[in-house]
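Only one protein chain is missing; all other protein chains are in place.
Letters are used for the chains, namely A and B, taken in the order the chains are written, and counting of residues starts over at 1 for each.
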Amino acid sequence: MVFMLKNNNTRVLTRMAGRSLKSGRRQSVTMILAVLLSAFMLFGVFTVGMTYFKMQRLQNIRLGGGEFDAIMYGVTDEQLRTCRENPDILRFGVHAVSGYIDETEYDNTPEVTLMWADETCWNEIMAPARERVEGHYPVEEDEVMVTEYALEKCGFHGLNVGDTFTAVYGAGAVKCEKTFRISGIWEGFGEKSAFYVSEKFYEQTGLDPADVASGRFLIDFRQKLISQEEQDAFIASMNLGKQQRLFFTVDFAFSVQILTGIAGLALVICLCAYLLIYNIMYLSVAGNIRYYGLLQTIGMTGRQICGLIRRQMFLVGGIGLAGGVLLGSGVSFLVVPSVVKSLGIRMGKGGEIAVSFHPLILLLTLLLTGITVYIAGRKPAKIAVTCSPMEALGYRPSADVRRRGRLGGSRRKAGRQPRSGCKDTVRDISPSARIWRMAKEQITKDKRKAGIVMLSLAAGMSVFLCIATLLTSQAKREYNYNFRDFDMVVKNSTMRKEEQEERVQIFDQTVLDRLDAIEGVAETAPLRYAEITVPWEPEFADMWMREFYETWMNIPYEDEVEEYKEFPENFGSSLVGISKADFEALNAASGEPVDEEEFLEGKTCLLYRDGLEFKSSDVTGKSVTCAAYGDRTHTQTFEIGGLVDVNDYTALLGYPPTIIVSEDVVREFAEEPIIYKIGIRYREEYDAKTEAEILSVLDAGPHGKDYSYESRIEMKKEVEKAQGNMMEIGIGIALILALIGMMNYVNTFVGNIRSRRVEIAVLESIGMTGRQVKKMLILEGLLYAGGAWVITGIAGTAATYWIYQSMNYTGAEFVIPAVPLLCAAVISVLICISVPAIAYREIEKKGIVEYIKMPVC
Amino acid sequence: MDWSAVTAVLAGCAAVTAVWRMYRLKREVYQFEERVESALDDILSGKGMTEGEEGVTDSLWGKCREKLWRVNRIWTKKEEAGRREKELMKELISDISHQTRTPIANMKLYQEFLQEEGLSGKGREFLGHLEGQTEKLDFLLQSMVKMSRLETGIIHIRQQEARLYETIAGAVGEIVPAAAKKGIELSVDCDEEIMVKHDRKWTEEAIFNVLDNAVKYTESGGSIHVAMKCQEVFAKISVRDTGKGIAPERQAEIFTRFYREPEIHDESGIGIGLYLARKILELQNGYIEVRSQEGEGAEFNLYLPNA
Partner (left out) sequence: MESWIVETRGLKKYYRLGDHIVRALDGVDFTVREQEFVAIIGRSGSGKSTLLHMVGGLDTPTEGEVMVAGRSLSGMTKEELAIFRRRKVGFIFQNYNLVPDLNVYENVVLPIELDGKRVDREFTAEILDVLKLTEKREALPGMLSGGQQQRAAIARALASKPAIILADEPTGNLDTASGHDVLGLLKVVAKQFQQTLVLITHDQDIAQMADRIVCIEDGQIRKGRGLHA
């Protein structure tokens, strides 16, 4: 094979491509619009995603004070070694508590800790959270790295790098005064109320990173998205000690959801654009077979025809992409921040959400849209190339070829028509049924075309369905965060006071009576508690406290057991009284129901588990004794019926267990048990009037300001606020997709009717009335709409259901929103009907004769 | 500096250079091709190659140009030789026509002398034949001269905007005596105002030849009708006779040289008139056609491009 230089003959193709786009303006504009809209949407969706992840990362960095994916409390040498060997870990650093500033000459309670960060931690992990650093990280034992904030907390003002200050610090058991020299000052996010100390200082304190109280181990993974299984596997590989905890800072499930959401949307967008462009190109090539054949007769090679179509696609794609990206970047800056906010990103002060623009987004948009356009144009180009000039010369426009192939489908139809008008000969079939059949035949004639149009209509509608379902189910969500699904829960705020004397009964009988008197209130359920102590005894109390110390405390149980034995008052707890209904709710939720009678009689009690590693069998059957707070002689003993995880009923949490008993028992045990919580149920859900009345009753009481409340109405407001513009944006996306689908439909139908002009003219010339023709066309339109809805009904609903279930934490029921869907259906049917009607009027204007005379060549 | 960065930068530079070089090369190839093509076009159209300094540059094009120039030289020379040969032929024909004129004139003269001599009946008959043949020879020679002049392009057709009517009138006027002699009715239907670019003298000759042909093949008592019509592209002059027509299979042949209808050997003429008419029209970017059915007369249409 001789090497040959390629012929330089492409310029004319570019010109021809431009010309044919100009002459087929309607199709070109539609295609450009499709590309533009899809590029726009892709760009928007990617920008939202990018911004979300970037902001999430920034948020994590700011909240955590560094860039890391997991934090572990306490780290042993062995775990360090494991991490060092783990290839998935990019870096890790130790961040250790090395004491606290106890007092300075200006402040007695500075609440400033002393921290030590190792080199990786300070230089790499924490660096992104810092905004300004002066000086260097402490090297000498007396050097500290400070923040203005921490200095001020200690009462120091105007200190600078190089200055010294004196403070009493505590570390472990020791407490001593020391003069520190400031080696550096930093500003930013993270542990701001801390002084960072040198390694020498840390070693000198005798603290150990292996200690849960001191060591915090920050891990940054190479991979940014870590699945739940991988997280679990990593936790398992670390072989955690009993007190050690390991948390991942990123919510993998949510990130994956957002990622799949973005990918899914991108896919649907591309699909819609593909379907539209493919269909237009296919129709235009099929309608212009003669044109391509002609080009071949005058010596255009297949390669050149390919090049011609490719250039057309390139022009369409180029214009559309440029417009779409411009539009996208314009709109993104306006819309994206609110979207990202509604996805749950909150930036603190000075942390406005900056829209992330990344060349990668542009590239990805260009690439995806480009590929879509390319693939959409490839098949039609192939068709144009494979048509031989001979075929093209013999080809007649409209459905002629198909007619030939199917042994005269529409000709047979045309011949049949007069018979249908003549009722004498054909009695068995009415004219309207005949028209119906003709419409159906028209659609089944080119199944591929009809299928594509229906699919593209269905894609838009499915997205609409999905978004509408998700949003309405959000709106309809039951905000059942209150115990026993009360509409409102009122809490006694004095419960938070330190001193027992300040915790008072603010919901007295008059308040309760007034509440009950409100018309809209169906039920009030006060919860009472009495403060108690649980005296030491070896059987149960000792076991409980030992476990409690092991899990929650830094100091060993042995250090304090003597104090506990002697002064149980220092270890207060509460005896909580619940109603029969509450008990039933608890029993229903727990796996091991407790005998109701015994509970109500006061024989048995329930204990709040408080996160301890007890099994029910460990405690059931044992008895627990409680004494009234301040009166050691007034005791009562219960048999333990079981453990409860629900923390709705806890009042004051102490070290000893919270004992839950029947409300009568509490009232008997204590003189006036304090009502710490009231659950209120309204006659009508979300009754704002009742809620206002309740609040006015509570405000009117003597302790008007000492209550807090949570209500479903408030929660709903909150969630709606958080959702922000999600609704509008979701509907926007669905609308744009629906628009693309509609464009496809309109384009196909108009093209279809145009190519059938002759056929319609023949039908009219043999006596079909204009009304009948119109009816036939409208029926066709209806069939398209129906087909699209069937696809939406099957595939769309299935996809929606799947997405819905994967996002459904609250367990809300899957309900398809009827009203928006009905609206969509009505609108789509209207459009499907009006397009053929309008298109028909267009051709009707010109009269029949014109089309019969039209040269069939 | 990082090694990978250096490598990347170097690779980038190399890639850019390579792309640039490719682009340059491609452009040069296209330029080269264009030059070759335009040079070939010039040679083909007979314009010849212009002398340029590229011929001495040390480039592919310079080399190629040198070869092309030589091809052009040989081509021109050959063409010149051909032309000279043709010229010689023309001279020869011209000479022949010139040189034969005197002997023929002399022959005619002697024949007249001979007539005044007392000849026997037989001798008178032979003399008659001799006179006829001499006449024919004269006509033939004259026609051949015309033909050769037309074909070799010695005669230049000068197309000028003129009234076609006048040209037609000239030709008709010339044929009137012959038609009258044969008793053929002549009618002309012509728009006097139509202006057509044409060579009056030669067009008149062509029309005359067609008319002459019509008179020749039309019996006494027949008629010849001349009409004119202006079409989109051509002006049409049609000459319709009521003669015996031409069989379809011979229609394409009647415009060829020395064609004569097989039945009419006795009539004068050497089958060159229609050929000349065709030639004249072709030289003016027009054409001639005939429509006829055997026994139903014939219609000759002469087309001249209008405007």
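As a working rule, a residue touches a chain if its C-beta (ideal position, glycine included) is under 8 Å from a C-beta of that chain, and two chains touch if they have at least 3 such contacts.
None of the values given here were measured: they were computed from a predicted structure.
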| item | value |
| --- | --- |
| Residue among A:G302, A:G370, A:P535 or A:G786 touching the omitted chain | A:G302 |
| Contact with the hidden chain (one of A:P389, A:P535 or A:G701) | A:P389 |
| On subunit A, residues whose C-beta touches the chain left out of the figure | 7-12, 15-16, 19-20, 22-23, 290-291, 294-304, 388-390, 393, 855, 857 |
| Touching residues (missing chain, whole complex) on subunit B | 34, 37-38, 41, 45, 231-234, 248-249, 251-253, 256, 282, 285-287, 289-291, 303, 305, 307 |
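Everything that follows uses one rule, which is that only the chains that are shown with their structure count from here on.
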| item | value |
| --- | --- |
| Between subunit A and subunit B, centroid-to-centroid distance (C-alpha), Å | 88 |
